[in-house]
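Got a structure here, written out as structure tokens. Questions coming.
Only one protein chain is missing; all other protein chains are in place.
Take a look at chain A:
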Amino acid sequence: MTRQMTGAKMIVQALIDQGVDTVFGYPGGAVLPIYDEVFQQNSIKHVLVRHEQGAVHAAEGYARSTGKPGVVLVTSGPGATNAVTGLTDALLDSIPIVVLTGQVPTFMIGSDAFQEADTVGITRPCTKHNWLVKETDKLSGVLHEAFHVATSGRPGPVLVDIPKDVQFATGTYEARKPSTSHYQPQVKGDLEAITELAAAIEKAKRPVFYTGGGVINSGPGASQLLRELVEATGFPITSTLMGLGAYPASGEKWLGMLGMHGLYEANMAMHGCDLMINIGARFDDRITGVIDAFSPKSKKAHIDIDPSSINKVIRVDIPIMGDVGHVLEDLLKIWKSRGRKTNGEALAKWWQQINEWRSVDCLKFKQTGKTIKPQYALQRLEALTKDHDRYICTEVGQHQMWAAQYLNFEDPNRWMTSGGLGTMGYGFPASIGVQMAHPDALVINVAGEASWLMNMQEMGTAMQYNLPVKQFILNNERLGMVRQWQELLHGERYSHSWSESLPDFVKLAEAFGAKGILCKDPADLDDAIMEMLNHDGPVIFDCLVEKHENCFPMIPSGKAHNEMLLGEADTQGVIDAKGSVLV
């Protein structure tokens, strides 16, 4: 179906055709015609953020918690450049985002016009793909293609730059139809390779599933298949930060998160396994530790939809290119048809070993005295919220790692965190996006005070749309992770790693018209958390915690999985000069 309409109207029409219900944005000169169309319709909700970075993170939160693409609408120049951090964040974590930017009119491009920036040039390396649309007739096709590219294959952010004259001009609108684009990533895995993996599963003595964000991105069906596979084989499973929730934390095969601040049993299992089955993870440096000593004795299989992820960091023996859901379905079928065999005897021994590692109880801590330990705060938060319909966001730093360690995720799409880019300031706007998508759910942003301040302007957004997001700030008045590294690597010289002149968070909340809660005594913690949960509206929870608590376990830079530090006693002189170069 084709119709004549203005470019601005096409944009709204294309969003409606794509099933978009929410747009996060901020108006400006170069998008006024689009905002005029937004004003004249009721199908799409527009959320006015307070900074364009917030818009992109909110869209990421929306996307991660729903599986649908998040949509952003911002103006040219500074509107677009402010979106760059969010785009890069979405690129590294493979989050489908469609960003629409206004641009100066085509006849002014290149003249250093007011609020002109080379948006497609600037965002080329931080998007999966981007377009500058110079003709209104091409606009609808590009918009539909943008959604196709953002959501197909390995998902990612895309950007469409739309000059103002293209928005005003009239052209032909083409309705959404099945994509004829040449971009059609392969989703089915090679059956021969999958059969090879099935055979390896039958023989494995010390197997481990190592899963990542790819399982979540593949959709709830993939998580279901993963759970079936884990239960059927009885193999232990660990996951990256991005993959938490694909397999339930309450499952008995669950080893907890792996990696730099992962659990002892998870990292030891990775180091000692003889078959590693990587499902939708990418051997990130936070996971592998020093490459030369990474899981030295294992055969490695890698399921990934992105061919460039395979053999990029770690050479694997069984590469399988395809969508996790499709490959797991075939793998289960093939493995079952071959008789559902595993090496039961060896597996029992392997579990015995794993249970020994588990008995180290690497997350144990003692809550003593009158100061709240951050671990204790999260333990209580978990206990008091686990039965809620709950979504957790985080900022970046120690609190993020503690949240991953002490909170339990039972389902996919419940955990929103900036993994690849490590963007401080991600969590608060993300929690806004999550709450928009799930108005009745409990949305908590576990934050550090320093990260939280980076996008605190979004309190205005939370108030305007009455989004009852809970900002659970573990306030140690420090840039905790930076401080921890300075302690371990830089001779305890704490260069600029403390937060001075902090606001009074309770008064800050009140200044926005929200509720503020201060808690500093462990004895008051439960009541304070309940007060937060019972308040219908945004809450800033200022939880004053132990200032010098370090995050353990920790694989120090330049070390292997079996060289973890379990606590303070292990930290003396462990990181050598070579390791300290790494980040």
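Here, a contact is a pair of C-beta atoms (placed from the backbone, for glycine too) under 8 Å apart; a residue touches a chain by one contact, two chains touch by 3 or more; residues count from 1.
Assume contacts and distances are computed from a predicted model.
For the chain that is left out, the UniProt protein name among "Acetolactate synthase small subunit", "Branched-chain amino acid ABC transporter permease", "Apulose-4-phosphate transketolase subunit B" or "ATP-binding cassette domain-containing protein" is "Acetolactate synthase small subunit".
Across A:129, A:341 or A:520, the single residue that touches the chain missing here is A:129. Of the options A:46, A:203, A:286 or A:312, the residue whose C-beta touches the omitted chain is A:312. Among A:78, A:105, A:185 or A:248, only A:185 touches the chain that is left out of the view.
Across the entire complex, the residue among A:19, A:121 or A:296 in touch with the chain not shown is A:121. One chain is missing from the display, and on chain A it is touched by residues 120-121, 124-125, 128-129, 132, 149, 182-186, 188, 190, 192-193, 306-308, 310-312, 315, 319, 321.
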